[in-house]
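My structure is below; once you've seen it, I'll send some questions.
Only one protein chain is missing from this complex, and each of the others stays in its spot.
Coming up: chain A.
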Amino acid sequence: MMDELDLLKKDWQKKEVNLPRLSYDEIYNMIWKKSSSVVRWIFYISIIEFLLPHLLYLLPSFRDEMNYDFARQLGINNWIIALTIVQYVVAIYFIFQFYKRYREISVLDDAKKLMKQIFRTRQTVKHYVIFCLGMVLLIFGVFIIGMALDENLAATLNLTTENVDPVQLKWILIGVMTLAGILFTAVLAGIYFLLYGLLTRKLYRNYKELKRMEA
């Protein structure tokens, strides 16, 4: 008995005549179109993720309020500067790694290797994002410690304390800062993982299937 798939094979090869046909010019025009491949999207989104923490510093309010005046008043300015330098050095390292990996992606590899390469490229950005989120938490942490060590926080911040207990106010401010730090980090992490998950869902499914085959 003939295999069902062989029946299909016979038919498949017969049907070649009915396929669409593009002209030379149609194909020529296509080679100049922009790719919308997942790798290109990963590239763009990664660049945005690399830039995002630095774009935040461009907002005047964020830069002035957060990092200079407030930090100077709290006496933790040097800490913030040191952390910022570390952040930039690490960011440059990650961008270099990312670019190297991105260049290594080749459509000529076998399917499994190609997918692995894409994931590895993405992994680099993932590590960077985790590092950035850690830094955000750390910076908030430094502020909180600075606030806690300040003997008279309300006076430092030029707040009027006529109706409230200064000690109580200090702890409220620290509480708000802690909450803001956690919330800010959580929102950033949420956006990141959602974006990344949606982008690579199909790829991940296929990769898992290929791996399962080898198991």
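Methods note: a residue touches a chain if its C-beta (ideal position, glycine included) is under 8 Å from a C-beta of that chain, and two chains touch if they have at least 3 such contacts; residues count from 1.
Heads up, the rule we're going with is that contacts and distances are computed from a predicted model.
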According to its UniProt entry, is the unseen chain "histidine kinase", "Sigma-70 family RNA polymerase sigma factor", "ABC transporter permease subunit" or "Hydrogenase"? "Sigma-70 family RNA polymerase sigma factor"
For chain A, enumerate the residues touching the unshown chain of the complex. 3-5, 7-9, 11-13, 15-16, 18-24, 27-28, 30-31, 33-39, 41, 106-115, 118, 202-203, 205-206, 209-210, 213-214
